[in-house]
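Every protein chain except one is present and positioned as in the full complex.
Chain IDs A and B follow the sequence of writing; residue 1 opens each chain.
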Amino acid sequence: MMRLMLILTVLVGALFVAALAAGPANIGLFESLGALVGGDAGPLTLVMREIRLPRALLALMIGGGLGLAGAAMQGYLRNPLADPGLIGVSSSAALGAVLAIQTGLSASFAFGLPLAALVGAVIGVVLVLVLAGPRGSSLTLILAGIAISALAGALTSLVLNLSPNPFAANEIVFWMMGSLADRSMTHVWIALPLILLGAVMLITLARGLDALTLGEDAAEAMGIGLRRMRLTLIFGTAAVVGASTAVAGAIGFVGLVVPHLLRPFVGAQPGRLLWASALGGAGMLLAADIVVRVVLPARDLKLGVVTALIGAPLFLHLIYRTRREGL
Amino acid sequence: MLVSVQSSSVLRALWFAGALIAAPVAAVADTPERREPPRRVVSMNLCTDQLAMMVAGEGQLLSVSYLASDRRSSAMVEQAAAYHRNHGLAEEIYLLQSDLVVAGSFSTRATVDMLGRLGIPVAVFDPAYAVSDVQDRLAQMGEVLGQQDRASALIANFEHQLARYRSDVSRRPRAALYYANGYTSGDKTLAGQILNLAGLDNIAVEQGFGAGGVIPLEVLALAQPETVITSRPFPGASRSEEVKDHPVIKTLRRKHPEAAMTDSDWVCGTPFVLRAIEDMVALRQKMQKADP
Partner (left out) sequence: MTLLTLKDFGVTRRKREVLRDVNMTVDQGELIGIIGANGAGKTTLMRAAMGLIDSTGHSSLAGLPPHARGRAVAWMPQSREIAWPVDVETLVRLGRTPHIAAGQRPQAEDFAAVERALLRMDLGALRGRTATRLSGGEQARVLIARALAQETPLLMADEPIAGLDPAHQIATMRSFADLASEGHSVIVSLHDLGLAARHCTRLIVIDKGGLAADGPPQEVLSAARVRETFGISAYFKTTAEGPIFQPLEVVA
């Protein structure tokens, strides 16, 4: 376990450095790192500190948060198909964010944006839990996700189309697929508090999630407070997903892929998987963001496209396996 | 001259439907040959609106698009008030009983085709990619409306005023154009040419974006333009426009934060580009004073 953590930490560190070095402007690795750390007020330092650094930090924070949220949801619902993007939480967060922008709330109050997204996400999570029931069977879970994603997506599109701003109508792509392009340190600061708060809340679920391996009844009998767990899960996930979606749009599949890949390495224990998924998620999103900038630099390839290209085949595989083993 | 169509909406719909069924499929002619000038002209594109308003004779133009009354996009808002407003929909244009429609080449294909099927001639105008296109479009409008004399007069006036800007400039300051979603314009665009004539160097060309397109923020920052010219924000809010508030852009604009373009003068190939060039010349002079 410790060895896994060490490997993941080193991997994330290396990807972070690589993310700082990736970009359309051809700057050497050492030159760029040098400009980042000890810079004059020259253009290179400006690029490193104001363009690349916030981008890498956001990939780290958001990837980590989404991996963690995915692992937490899967642990609670005892279902490996749970992922905040898949079950509509990201879409409802995006709706909240879009409403905040279009009503001018985010302009008058900087934290209004992630908070509005959090409210959207809370509604999404609550709806999923209500619809899916105490033990989220795969079928009800996915159906709930489809319904909520569809509704939230449609409402988001409506709000954008009603905007007096001519660009708003086309932004649905950003909100539904996610992107870290042209983000600034401002975005880092408004997202960080809620992501940290949510992450801390979700980490506290470790013990309870382990106990839930035996089912809700047995866990409750052992002294785990299920109601409190549920509330912590709702608000922790909403905080993480809300803040992430507010600044980067809806990025899916991180919370699905990472826990699935790392589960064998933590002995399938949900508690340990939380930490591993946080690190793994950070690594995955950093890697995806590097791919986006290296593979098709001229086009603004959305981050969600890359995560979907990785995640959707895996999802298909999971469905196939679920079908074989029964719902 | 204001034309109001006095029919109930049901009747309108029936009439329109009837016309659709009865109308033979007619080819769309780009520049129809006319023995006499058209008498009921409708324009459905912002740029053709303004050109038509300038060139048309008394009572010739019936309707302009609703964009012509938009203070942001149109330089002829007051004049537009005298005409009927249309929304570029085939149904309303047909019901105006027009005998010529002028449209842009990017007007909705479906609408233009529909008008053709209804037997209404459509004259299509390309957008302007160079300052020289102003004269060409004026001439084309004159041709189409049968007002060649008026057009020639406007062209002559334009060329006379344009000549003022072809003087030599000592140092050409470097500037960048930057719009929502990170777009820029190169030399092969009207905006780029405006910069050129005003005596400014466009860094987009330097960095290889001759036609324009998305310029990565990093590339823009490293090119170190002396200022960045942005468009004024639209009402409402959008994420696309957020990038203009990025700290990097703010830093690049700090010496000349007021540098901005006004859509109404920059977007269409009309004589109003002279105002845009005027603004840019003032900017260039200010930049030269700050950094000789």
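Quick notes on this one:
Just so it is clear, a residue touches a chain if its C-beta (ideal position, glycine included) is under 8 Å from a C-beta of that chain, and two chains touch if they have at least 3 such contacts.
All of these numbers come straight from a predicted model, not from anything done at the bench.
Taking every chain of the complex into account, the absent chain touches A. Checked against the hidden chain, the listed residues A:Thr9, A:Asn161 or A:Thr204 yield one contact partner: A:Thr204. Among A:Ile7, A:Ala169 or A:Ala218, the one in contact with the hidden chain is A:Ala218. Contact with the undisplayed chain is limited, among A:Gly23, A:Gly178, A:Pro270 or A:Gly304, to A:Pro270.
Taking the whole complex into account, chain A touches the unshown chain at residues 78, 204, 206-207, 210-215, 217-218, 220-225, 263, 267-270.
Here is the rule we go by: only the chains that are shown with their structure count from here on.
Note: centroid distance chain A to chain B, computed from Cα atoms, is 42 Å.
Residues 23-25, 43-44, 46-47, 50-52, 101-102, 104, 106-107, 163-168, 170-171, 174, 181-182, 184-186, 297-298, 300 of chain A touch chain B in their complex. In the complex of the two chains, the chain B residues touching chain A come out as 180-182, 214, 216-219, 221-222, 224, 234-243, 246-248, 251.
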